[in-house]
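Okay, so here's the structure we're looking at.
All protein chains but one are shown at their positions in the complex.
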Amino acid sequence: MGADFSRRDFLKAAVLAPLLPSFLAACRRAESGRVVNFFNWSDYIGKDTLPNFTKRTGIQVRYDLFADEEEMFAKLRAGARGYDLVVIGDYLIPRFRALNMIEPIPPGALANMGNLAPRFRHASYDPEEATVPYLWGTTGIAYNRRTLKRKPTSWWDLWDPRYKDRLSMLDNVRDCISVAMQLLNIPETTNSEADFQKVRDLLVRQKPLVKMYSSTSYLNSLVAGEIDLAMTWSGDLFQAAKDNPDLDYALPKEGTYMWVDCLALMRGCRHRQDALRLIDYLLEPKVAADNADFVRYASPNEKAWPFVDPVLRRDPRVYPPKKMMDALMLHHILDPEQTERWNELWADVKVA
Amino acid sequence: MSRKRGLAAYCSALYAFLYVPLAVMTVFSFNDARRNVVWRGFTFKWYALLAKDAELIGATTTSLELAAAAAAISALLGVLAAYAMVRHKPFRGREAYGALLDAPLMIPEVALGVGLLSFLVRAGFELDFGALACAHALICLPYTVGAVRARLKSSAGERLEEAAMDLGASEWLAFVKITLPLLMPAIVSGCLLAFTVSFEDFVTSFFLAGIGLVTLPIKIYSMMKFGVTPEINALSTVLLTATFLLLGLNAWLAARSDARART
Partner (left out) sequence: MKALERALSWLLSGRRQTASHALLAPAVLWLLIFLVTPALGLVALSLARNGAYGDVVWSLGLRNYRRAFAPQFAPVLLRTVGFASATTALCLLLGYPLAYFLSFRAGRWRGALIIALMVPFWTSSLVAFYSWMIILGKEGLINAALMRFGFLSSPMGMLYTPFSVLLGLVYFYLPFTVLPLYGSLEKIPRQYVEAAYDLGAPRWAAFREVTLPLSLPGVIAGALLTFIPCLGDFLTAELLGGPRYYLLGNLISNQFLMAQDWPFGAALTSLLLAGMIAGLWLYRRWEPDA
């Protein structure tokens, strides 16, 4: 062939070349061994955390990705199988449990459970400890120090007409409605239609000011200076602030919410022992500290705190001081009717 | 003459419009920041990271294979279907077939993802590369059918085909020797559309990807929370450069075989 390599050969080669790696991959896939299938966000774990686990135990971790918790929930609910371990937000736990989608972690199965700070044990969203807290943070206000003359101090700043078209809200039912209820002094336990109407009106009143409802892409807009003010989750903002040092985080004076991302075992998981081993490993003080440092979220692991990067450990935005900690609230656990009513309300705001 | 030049200038402007974001993307692949939105200085580090990033390279390979498989399947199905739709004398249910062939375009992807996933799981399909390729072939089908159908309709090839058959060629021979070559540009553009649709599909892929199957869009969308790094720009730049090199090589070989044919 050689010199006679014609265009036709070239086309043939071009068509066949992509198939080669899949053939090789098919050969690779044949090898079997111990494995845990872990479903999580991209980059939501320390760089060396999983490789070190594999080195120590010989258990491979297949790390699958989702881009959005609601999408992940929809996929699992539609019947996707095979995941052993999944990271879910606290507010999703009652939903997962009600639909029988997770397997409670057997009590006493984890040697390192005691490393967790008492505050994160038997929390209201998961009194039976079916899941294990992974990382946590707060909901607050992100702002651009350079373009905003005044540091925001209150949730009401997100309703300030001066910031028209410069602010974004999380595209999240729980956070937006909870904050609106807080501002109206309506308890989250309410079932009154009049209360819901008031909440709706408050959120619709804010809508003309809002540049976007978003839970991920607004971070880019913050970095790019497209918006100056945003309702945000603490850890996400700290990641974004690495690229724009003008970005800062404020906790509103009305008080705010904390959220906890948790590790859960999927119902029917096939690698239970190895998955438990991975959870236990993630609870080790040194591992938990390195992990938290990498993603810049706070660790619920009390024993890990001495190993956490001192800069982060001293940062009151990441690890709030005792007084602020005591003021942090967990989201109220909604019953099914309330959940539906909240969802409807939020959908109403979105189409208004 | 100036009219011709005017048209050429207009087309150049349109291509510029299509390529402006790519130019920005390429420039920002050298950006020294984790999020590709603000310029912070020049660096090669994303290319170095990319070269070592097995996860990202694996996702890219998966996506390329997936797109190739989906384009091939949808082209095969599409050519046959489009041929029957256009060339055959009217048959019962043709309107229904036509609507059905366009239907994958109409169903919002999230609905399709949820519906298809529930169905495949219930029907006991293994959610592997093959299942995903089949689903991608489905969303690509209207594009290959559309491209081929449009060409068959405006075609004068029918008469050539008839002439060949008058000369004793079978329908099959006439199809292979006349229709198929005449259809080639449409098949190629249909495949290109299909490849593109599959390569950048996120929603369907996300729902149908089984354990261990990560496509490039899944990887990129999942990075959104913590910042889509310029590593993605670097990757896109590499892919782009490779495509253009292949195209150039192809054109060069074509020119050479042309020259050889002439001598």
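General remarks:
Letters are used for the chains, namely A and B, taken in the order the chains are written, and counting of residues starts over at 1 for each.
The working rule: a contact is a pair of C-beta atoms (placed from the backbone, for glycine too) under 8 Å apart; a residue touches a chain by one contact, two chains touch by 3 or more.
Please read all numbers here as calculations on a predicted model, not as lab measurements.
If you put the hidden chain back, the residue from B:46, B:129 or B:199 that touches it is B:199. Mapped onto chain B, the footprint of the missing chain covers residues 3-4, 7-8, 10-11, 14-15, 17-22, 24-25, 28, 36-38, 76-78, 80-81, 83-85, 87-89, 91-112, 114-116, 118-119, 134-135, 137-138, 141-143, 145-151, 153-156, 170-173, 175, 182, 185-186, 188-190, 192-193, 195-196, 199-200, 203, 216-217, 220-221, 224, 228, 232-233, 236, 239-240, 243-244, 247, 251. Summarising the interface, chain A meets the missing chain with residues 68, 70-71, 73-74, 77, 94-95, 98-99, 165, 171, 173, 207, 210-214, 217, 220-221, 224-226, 336, 339-340, 343-344, 346-348, 350-352.
Going forward, only the chains that are shown with their structure count from here on.
Distance from the chain A centre to the chain B centre is 33 Å, each centre being the mean of its Cα atoms.
The residues of chain A lying in touch with chain B in their complex are 5-7, 10-11, 14-15, 18-19, 21-22, 25, 37, 41-44, 62, 64-67, 71, 74-75, 78-83, 216-217, 219-220, 223-225, 236, 239-240, 242-244, 295. Remark: chain B residues 33-35, 37-38, 40, 61, 64-65, 68, 110, 113-114, 117-118, 121-122, 127, 129, 202, 206-207, 209-214, 218-219, 221-228, 246, 249-250, 253-254, 256-257 touch chain A in the complex.
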